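All protein chains but one are shown in place.
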Amino acid sequence: VHSRKRDLLDGIIGGTEETTTGVVRLRSMERAGELRYPVIAVNDSNTKYLFDNRYGTGQSTIDGILRATNILLAGSKFVVCGYGWCARGIAIRAKGMGAAVAVTEVDPLRALEAAMDGFLVMQLREAAPWGDLFVTSTGNTRVISRDHFAAMKDGAILCNAGHFDVEIDIAALEEMSTGRRLIRDEVEEFELGGGKRIYLLSRGRLINLSAAEGHPAMVMDMSFANQALAVEYLARNGTGLNNVVLPVPAEIDREIARLKLQSMGIRIDTLTDEQERYLASWEWGT
Amino acid sequence: VHSRKRDLLDGIIGGTEETTTGVVRLRSMERAGELRYPVIAVNDSNTKYLFDNRYGTGQSTIDGILRATNILLAGSKFVVCGYGWCARGIAIRAKGMGAAVAVTEVDPLRALEAAMDGFLVMQLREAAPWGDLFVTSTGNTRVISRDHFAAMKDGAILCNAGHFDVEIDIAALEEMSTGRRLIRDEVEEFELGGGKRIYLLSRGRLINLSAAEGHPAMVMDMSFANQALAVEYLARNGTGLNNVVLPVPAEIDREIARLKLQSMGIRIDTLTDEQERYLASWEWGT
Amino acid sequence: VHSRKRDLLDGIIGGTEETTTGVVRLRSMERAGELRYPVIAVNDSNTKYLFDNRYGTGQSTIDGILRATNILLAGSKFVVCGYGWCARGIAIRAKGMGAAVAVTEVDPLRALEAAMDGFLVMQLREAAPWGDLFVTSTGNTRVISRDHFAAMKDGAILCNAGHFDVEIDIAALEEMSTGRRLIRDEVEEFELGGGKRIYLLSRGRLINLSAAEGHPAMVMDMSFANQALAVEYLARNGTGLNNVVLPVPAEIDREIARLKLQSMGIRIDTLTDEQERYLASWEWGT
Partner (left out) sequence: VHSRKRDLLDGIIGGTEETTTGVVRLRSMERAGELRYPVIAVNDSNTKYLFDNRYGTGQSTIDGILRATNILLAGSKFVVCGYGWCARGIAIRAKGMGAAVAVTEVDPLRALEAAMDGFLVMQLREAAPWGDLFVTSTGNTRVISRDHFAAMKDGAILCNAGHFDVEIDIAALEEMSTGRRLIRDEVEEFELGGGKRIYLLSRGRLINLSAAEGHPAMVMDMSFANQALAVEYLARNGTGLNNVVLPVPAEIDREIARLKLQSMGIRIDTLTDEQERYLASWEWGT
């Protein structure tokens, strides 16, 4: 088997990776010495994660929730698990739609940013009985689990905009349920006894892909430009690279931003020669 | 002289730097081989620039403008030059106070973020005849200059929240003026002929320091914790360090975030063992 | 015919009206002496227009636009024609989704509110070459017409969330076009010569009804409660009422708000006896 696998790798110069989760895993493989060819972390390009992850996931998650449920977001209590780039996009948009938003995190720095961005920050066990709607976007497993389901209100809605279908512990939810039925195309109702119902959207799979159309082309253009230019870069330089996770070269990143602005009809300023010199200097002061 | 300078350096283990501009300059010195001792870039610590620069400068700039002028921000056309961490703090708060906000930038990536954050993005020469109020926060020199003054409306107000007093070309403004007078403590009126007046706040020096009280203690606590712990780190490890600009160690950064959350009474979640393993894995998928 | 019409009215105690446009027209009929029975203006009930029109239309219009087009709202230039209750709901939500929003109005008071709410306010002929997307919500006819189409950018998108299909002058658009085709279910492309294309959504009919599912039940509950209780009121008091447009009684309005809060699990404060007396007094001061 091993030799066959090696054969499959013949001629492979390298790869590119689009997602946060994928890059996390590739770095784990690199640390374990299991990476067999260089991979460019397209996800980590500024013109990718700052836009696709934030504005793309932010909008398409709201879109998915609305198509799945047609609930009113204004006045709802909206819990976002995570405050990475995808999660903060979701939190910002939920606030923009009139929800009261709480954020849960495991990272103190991100939690602090969420608080200073005006969001409620609390442990998920505090948020469980408070929230009307819960969206996971952490890249981790069993983020919402048994104890949280038990603490939730009748009518709570759950969905995932993170990765795979592991962020919500569906197996536990099924075990705790006395009955379940599909009440809309993407909405499954779980009865938990005592008249309490919990609604799971799209079986815990990515809500924006399952219930809506994924990200708009107007943001994926930048992600795919990174892919295309990263592949070109690999084709030109690949054989000289080590089997590590590499960043998208800064010139490519910057060029994509420049082209995107142009496509939006936005013109920006340029530094004068004097300003260029000033930025490189340390002699002037006051 | 040179030997005397060397004497002054005797016994210096290293330094720390608080500001974006300072770090830019120290890196220039490092590149030029002029850095005589290691310096820790406190500014670049997450618990510093993400908070002090953004939320601190954002609030204290608004505060300074209000104390200097008592103008109504709601309905005003507010131009922010720059979209670095300080500048975006200012832009967010101006929007939060009801202004229509335009951003000018020289960096395409930042310009793109500003646009997708919902701000108008334009060249300063387009913004000049549009804006009621202009705030510079770029770290550069002569950002607002002769041609911009000429294009501005009667009554335009200018101030700086970037660095020093060089961002607004005051010499040019004085040259163009037929008269000037102080009309409030921090407001100087320049007559430009034809009945047009431009108002310069605090002589172009930092508006938040000149007209208000600077940043709140509740955000400087993190910056100074970085300073104190960076100095302790230098004292313990300094003699073994090269004469370069160094980051604040990640453990210090993270610990400050943890302590700050605690002081705010915010509790966050912790990863389960299973979740720790999951994050480090690459075998599971779907 | 006239006598037959009278027959149809036999036994009618009164009516209720759900929409802003409908109430405007009924008042015109009342002024012209053409109103044959009393009508309760359900639309004008606080628990109707402040919620259904604002939060309902705001969300469902965004929803309709996303389903019709899957465009990215963040960074888009979004023009709302009108700043009535529906229109301001749309403007607020568009801003909340990251768009730069301009408002056009004919009423100076509303225009002033829009400006102080942080929106750009301009004439439609100024907005025409600026906007990426135009939404009408004025209740009037031919709001966007020939000259505006001519001034628009290639790629401009038009839709209506006001009433009927008259707010966009489709006949003029068709006349100006050299070709047209349906490119998505709810998106029609008009070629205007010189390579310029304009996209009309849902043939100018209500975008939230045509392309999405209309308002969420969670806001229509209040509107329909007004309808039901207004009908009950008519049944009880109708024969004693004149043939005029009447408001929903304040007690009904207030009771609906109280019930809605209860359904959302929100408890509020009550006035103490001392506070009731204080509000009715004028003797105390300072």
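In order of appearance the chains are A, B and C, and numbering begins at 1 in each one.
Throughout what follows, contacts are C-beta pairs under 8 Å (C-beta built on N, C-alpha and C of every residue); 3 or more make two chains touch, one makes a residue touch a chain.
None of these values were measured; they are calculated from a predicted model.
With respect to the full assembly, the chain omitted from this view is in touch with A, B, C. Considering the whole complex, the residue from A:Y83, A:F119, A:F149 or A:Y278 that touches the absent chain is A:F119. Listed residues C:A115, C:L200 or C:A225: the one in touch with the omitted chain is C:A115. Residue B:V219 is the one among B:V143, B:L192, B:L206 or B:V219 that touches the chain not shown.
Within the full complex, the residue among B:L72, B:I183 or B:A280 touching the omitted chain is B:L72. Within the entire complex, the positions of chain B that touch the omitted partner chain are 55-56, 58-59, 62-63, 66-67, 70-75, 92-93, 95-98, 153, 212-213, 215-219, 264-265. Counting over the whole complex, chain C has residues 24-26, 28-29, 34, 46-47, 50-51, 54-55, 104-109, 111-113, 115-116, 121-124, 126, 139-143, 164-166, 253-254, 257-258, 260-261, 264, 266-272, 274-275, 278-282, 284-286 touching the chain that is not drawn.
Within chain A, the residues in touch with the undisplayed chain are 74-75, 95, 98-100, 112, 115-120.
In this text, only the chains that are shown with their structure count from here on.
Put simply, the chain closest to the centre of the protein, by Cα centroids, is A.
Measuring from the averaged C-alpha position of chain A to that of chain B gives a distance of 28 Å. Chain A and chain C, compared by their mean Cα positions, are separated by 34 Å.
As a whole-number value, the distance joining the C-alpha centres of chain B and chain C reads 42 Å.
Contact with two or more other chains is made by residues 112, 115-116 of chain B.
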